[in-house]
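Note that one protein chain is taken out, while the other chains of the complex remain in position.
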Amino acid sequence: MPGTIVDDLEIIDAGHGGGTTPPAGGDDDSGSSGPLRPVPRRAYFTALQLGLAAIVMFFMALASSYIVRKGLGMDWQSTPLPPVLWFNTAILLASSVTIMVARKKLVGGEREAFRSWWWVTTGLGLLFLAGQIIAWRQLAAAGMLLATNPSSSFFYLLTAAHGAHLAGGILALFYVMFRPWKRSRISQATAAELTSIYWHFMDGLWIFLFALLTLGR
Amino acid sequence: MVTHENGGGHGQHQPPSGFIRKYVFSVDHKVIGIQYLTLALFSVFVGMALSLLMRLHLAWPNTHWFFFKGGLMTPEQYLALVTMHGTIMIFMVLTTAPQSGYGNYFLPIQIGAADMAFPVINMLSFWTTFVSLMVMVAAFFVAGGAPLGGWTSYPPLSALGEITGPGQGAGETLWIVGLAIFCAASLMGALNFITTLIDLRAKGMTLGRLPLTCWTWLVTAILGLLAFGVLLAACILLLLDRIAGTSFFIPGGLVITDQVITWHKGGSPLLWQHLFWFFGHPEVYIAILPGMGVTSHLLSTFARKPVFGYRAMVGAVCAIGFLGFCVWGHHMFVSGMSPYSAFAFSILTMTIGVPSAIKTFNWLGTLWGGKIEFNCAMLFALGFVSLFVSGGLSGLFLAQPSLDLYLHDTYFVIAHFHLIMGVAAIFGMFAGAYFWFPKMFGKFLNEGIGKVHFWLTFAGVYCIFMPMHFLGLAGHPRRYFDASAVTFLQKLQPVHVFMTIAAIVTIAAQLLFLYNIIWSLIAGKEAKEENPWHATTLEWSIPSPPPHDNFGGVEPVVYHGPYEFSVPGAADDFIPQHLAPNLVRKA
Partner (left out) sequence: MLSRRLERGSTSVALAFAVFLVIMTVVTVYIFWAKVWWFPAAINDIGHEIDAQFMRTLLITGIVFVAAQLGLAYVIFKYRDQGQKAASFEGNNTMEIVWTLATIVLFVGLGLYARNAWAQVHFTDAAPGALQIEVTGQQFVWNFRYAGPDGKFGREKPELVSASTGNPVGLDPTDPASKDDVVSPVIAVPAGREVELVIRSQDVTHSFFVRELRLKQDAVPGMEIHMHFTANDPGDYEIVCAQLCGLGHYRMHSVLSVMSEADFQKWMRDQEAANQ
């Protein structure tokens, strides 16, 4: 580290490029001409990744509790999973495809097609949640309630926690659609990209949880 | 002009008008920082008042006090105080003030940003914390009163409801809900801190030029981001056990006062302990790391010397952060956990002493050869070093499972964590208060009152917490309402009396601090200069108090490292980070 003035002069050159680089002229800073830089577009991606890290920790805590509790379990009886879950899984996977298509259309400037595909994704997301509720009702009808057995407790808990996070994703889907983006700090395309990353993540998270619930029964 | 995401239409850099937007639901990181500090200041006095009640009772258990119904404290009141003192101090003071309070105010300024990356989330984070505090405090006012399970809230005591004791009903539920809300608030805060630090640094503010305060805020935020999600999960599981009849933590066949609990079976009390301490151990570093940062910063500034071993300091902070996630089992040596994993946790815990020792060596190295100026800020920073050493060394005993067999859950543990996580962290906050007050409010805190405050506090905390080690050595278990039932505790009564007298003096000294704040805000000496301490970091390059967007719409450029003091060849003994090289006056 610099100790003398002479040292400093060498460091300064490095310094200019070493902090944050000026914004790359992304779609977020249209109209910014002030000397103070606005929040760069990539800050949103950083924040999203950090948020996902926190979500991972939350679900890992639940998943390890699941494994530990099952390992202890004299009283563990595996809960038969309703077959509708397979259908739900297919729906969610499909929604990941449609959101990818929607983003491609948006990048390609096909706004109408983007809107359609985006709506399809939203619809699939809602369908998935409806399917999860059907699964709950089937289980409940079969007499497996939240407190019946640790495995059913975890089933309801994990699906509810995932469902709540996915519902957040659905809100984001609506938000991307309805927000007046002209007045915003980021563009609709950026918001759509962020939402789709989150959506894919929720998709992957469900696959993990479903695998845990199926294989770790 | 760029507009705010949700924060109020056009004019990001125009101060908002109207009292509500400016001071209540403000999105300005400086206002939010002060809000957090105010919340912590309120909480710390509440927490101290609770501890004073406990201490009065412990010293003079048979004296009648007008503030207890019937004159004497009851066990349920005592345990409610134990729980709420711990909870309020740890979450509302030690987690909020050093990180969310000072960090919010100074992290953006020190890295040359106009605000946090997400000001609205920042505001939400504060108000969520506020709601959390209200929910927790509400536990005092419901039937049965505040919970009596301690801040660790081990099930089944915390999971079975009122049958295990008063306060375990509605009070405990409110406590868990409050904690869950606090988790959400902390996650939002952590996310904002890290993003801001990664993406909003000014030109030239390389990682190698970050002030050590920023490094510690960064690592603390990472710890919070990864730990609070786990606590949230644990809170949800505990809440379900209480209200939905699940059995995550509650085993079968329990009998409470001859009543068989038939509706729970198979759960594991140890599972809660693992989840809780996986969060709980990083939490103690969340409390202490920012204090380390402030101390390093101030020792350098007031010894007029560069920080000794900047890279080693950064490395030590990162190592503490990383190892902090690997040592939670040392809270569970006598819990019935596998003795083999206990031994592994023990060795990892001994390892975490290494970066702590490195920091201490480097602090002494920073002072060595310096020109030490003794203002109140520096006194508290020096006090931090002394307390950190005193409190840290007892950790070496507790980290060994064979010694923990005796010391676990005795006053020795209380002495350890109060010195290092409570008092040392508070000293870091006091140091920050005396140092930054002129920047935040344009007035100095009174140095004369401050010196009295320092000496009473420094002597006071040693007199309270050093004797606790000896209570622990004598085998005094924690969380004991009184000593009447146990013979060997009775001869320890004089120690309790001594500690209580010390506590009364120390708490009285804190009123002096409160008085100092109020008096200085009204009639304190004006801080006319931007940089009265001749410090180097960016907050000292702007007016006191800073304008709404910190740097007047101009982004600062950073040319120097954070601690360029007494640089050979320079006329002044400090070179501010933003000073262009051609403006540095040569000797």
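Residue numbering begins at 1 within each chain, and the chains themselves are lettered A and B in the order written.
Here is the rule we go by: contacts are C-beta pairs under 8 Å (C-beta built on N, C-alpha and C of every residue); 3 or more make two chains touch, one makes a residue touch a chain.
Everything numeric in this text was worked out from a predicted model, so none of it was measured.
Remark: the omitted chain is touched by one listed residue; of B:Gly47, B:Gly165 or B:Gly224 this is B:Gly165. Only one residue from B:Ala138, B:Leu157, B:Val177 or B:Val557 touches the chain missing from this view: B:Leu157. Shown as candidates are B:Gly442, B:Gly475 or B:Gly552; the residue that touches the absent chain is B:Gly475. Annotation: of B:Thr95, B:Asn192, B:Asn375 or B:Thr506, B:Asn375 touches the absent chain (contact as defined above). One chain of the complex is left out; on subunit B, the residues touching it are 75-76, 79, 82, 148-150, 154, 156-157, 160, 164-166, 251-258, 260, 266-270, 303-312, 334-336, 339-340, 342-343, 346-347, 349-351, 353-354, 357-358, 360-362, 364-365, 367-375, 379, 382, 385-386, 389-390, 393-394, 396-397, 399-403, 405-406, 408-410, 451, 455, 458-459, 462, 466, 470-471, 473-475, 477-488, 492, 495, 532-534, 563, 565-568, 572-573.
By definition in this document, only the chains that are shown with their structure count from here on.
Separating the CA-averaged centres of subunit A and subunit B is a span of 31 Å. Per the touch definition, subunit A reaches subunit B in the complex via residues 1-6, 8-9, 11-12, 14-16, 18-20, 22, 29, 31-32, 34-40, 42-43, 46-47, 50-51, 53-62, 65, 68-69, 72-76, 146-147, 150, 153, 157, 161, 183-186.
Residues of subunit B that touch subunit A in their complex: 1-5, 9, 12-13, 114, 117-118, 187, 190-192, 194-196, 198-206, 208-209, 225-230, 232-234, 236-237, 240, 244-248, 252, 263, 265-268, 271, 274-275, 278, 306, 310-311, 549, 551, 553-555, 557-561, 564, 567-570, 575, 581, 584, 586.
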